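The next block holds one structure in the form of structure tokens; read it before the comments.
What you see is the complex with one protein chain gone and the rest in place.
Lettered A and B in written order, each chain numbered from 1.
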Amino acid sequence: MDNLKLKSESIKVYYKDFQALHGVYMNIQANRVTALIGPSGCGKSTFLRTINRLNELIAGTRTEGQIYLDDKPIYDKDLDVVELRKEIGMVFQKPSVFPMSIYENVAYGPRIHGIKKRSQLSEIVEKSLKAANLWNEVNDRLNSPAARLSGGQQQRLVIARVLAVEPQVILMDEPASALDPISTSRLEELISELKKHYTIVIVTHNMQQAARISDYTGFFLNGDLVEFNRTDELFVNPRDKRTEDYITGRFG
Amino acid sequence: MLNSNIQDRVIRGLMWLSGLLVVAILFIIIAYISLKGISAINLDFIFDLPHRAGKEGGIFSTIISTIYLTLASLIIAVPLGVGSAIHLEEYARRDSFFARLVNLAAETLAGIPSIVFGLFGFVFFVIYLNLGWSVLSGSLTMAIMILPTITRTSQEAILSVPAEYRENSLALGASKWQTISKVVLPSALPGIITGVILSIGRAIGETAALILTAGSSLGMPAGLLDPARTMSVHLYILAMEGISMERAFGTAFLIIVLIVIINYLANLSLRRMSPAGRLQ
Partner (left out) sequence: MDKYAGNSLTAGALRYRSESPKKAGGWLGSGSRQMETGIEFLLKLSAFIGILAIILISLFIFAQGVPLIFKIGWLDFIFSLKWSPSQGSYGIGAMLVGTLVLTISSLAWAVPLGISTAVFMAEIAPARIGSILGRMIELLAGIPSVVFGFFGLIIVVPFIRNYLGGNGMSVLAGAIILGIMILPTIISISRDSILAVPKEYKEGSLALGATHMQSIKGVILPAAKSGIITAVILGMGRAIGETMAVVMVTGNSTMIPGSMLDPLRTMTSNIVLEMGYAAGDHQAALFATGAVLFVFIVILNLVVSLSIKEGKNYAE
């Protein structure tokens, strides 16, 4: 049984005069992995960043339309974006750990959200690192600088940092693109585990990856959502000629 | 062909010579003052109060005055300078009228000669606000003088913090100010500290503006409203009025030692700005 978590209605995004999205409608189900695919520049990241309203940090952007998180409109002038971003975490393409210790990186979110007790913080840090499958590798050096971790470890640390905020939704923008094959498969394994508790939206260029880990897939082209369907349907039975061309590699 | 070759070598030689000459100038100044000054230095010189206008005794009160004035001006200027750097880099639009005005003001302030600051401090703080010749008047004046240095270096330091830090922090639900205070500023700290260290150097050496605003009383300042004579002002008066050349040398030597230490620290904190060194 699927439950609707996020619903986007006619999302249009403009960068100054350039329109990057032409009205996107999408239903994202709770506790499922939704993959966004499409050629470079088609608007995948732009769409992802409308979900936690990170796009509006770029000067000159304008967003129209509405997205609902559990029925609550997130493009509402009374909405506190800070509160929204606590519910919707994001993992970026390039892992960007803060110049602090491993511990402090994970504790960052809980701290800014008001947790002060050391014992409670430590508990959150441990659980988050365990949930991100990183605990066993770092539990003996929690106080060493996070930047000394490998790329794959840093990406998992970033995920642990997101988990520590306890979001409902996790957005991932090509999280594996900077990782080696082993780190990538560990990440995919982690995503499959995380979806038990979170709703995940992931942008990927790797179609096998999308097919492997996602339940739903959306195909973007030139700012339009061309096709959106269950992943097994979309890859086996694409309805649109352009989707078929893209997933069979015959595109452009 | 041969001709141009010889010409090349001559010019090359002249350039080596000019580099050497600059080094020699620096070396002569530091060596001469150190050689003559070091013999004047002992514990009494540092920890005794001056007597008979500085002819006898030590320079303790001028050391304390220097520390007071430097600290007080930093306390005023650092929050203002770092604050305006944050405003310019994190809040203001780069091409906004206000931001351009702030930048222009900082540029102009950086070029104004200290004696003009001295005149201003005299008429505004000493007379108009009736603070008299005092530590407070002197440090307010000096705070304005070091404001552009602190603003500039903080701006550069903030600018060099990767944009991803901000995005990641905001995406974790941190507010803008939480992001700035918990991620951006700590990462920018070594650069900001460099600016502060350079400002300390300027404060230690400042003379013209302080003669007009802090006065030249040799007593130990007990409070912010007392007049004070810094080491640099003391050196000027000792030398110009021929009071004691030995003590002048000693004071000059101490000032140079401080400047060398400050220079070393500034370089050290600059090097810590490199990504590898920034980690804890």
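Please note the rule applied: a residue touches a chain if its C-beta (ideal position, glycine included) is under 8 Å from a C-beta of that chain, and two chains touch if they have at least 3 such contacts.
Fair warning: this is a prediction, and the values are worked out from it, not measured in the lab.
J.: For subunit B, which residues reach the chain that was dropped from this view?
T.: Answer for subunit B: residues 4-5, 7-8, 11-12, 14-16, 18-19, 21-23, 25-26, 29, 32-33, 79-81, 83-84, 86-88, 91-92, 98-99, 101-102, 105-109, 111-120, 122-124, 128, 144, 147-148, 151, 175-177, 198, 201, 204-208, 211-212, 232-233, 235-236, 239-240, 245, 248, 252, 255-256, 259-260, 262-263, 266-267 touch the chain left out.
Here is the rule we go by: only the chains that are shown with their structure count from here on.
J.: In their complex, what parts of subunit A are in touch with subunit B?
T.: Its residues touching subunit B are 52, 54, 57, 59, 82-87, 89-90, 92, 94, 96, 98-101, 108-109, 111-113, 145, 147-148, 158, 161-162, 165.
J.: Hey, which residues of subunit B end up touching subunit A in the complex?
T.: 93, 162, 164-175, 178, 182-183, 186-187, 275, 278-280
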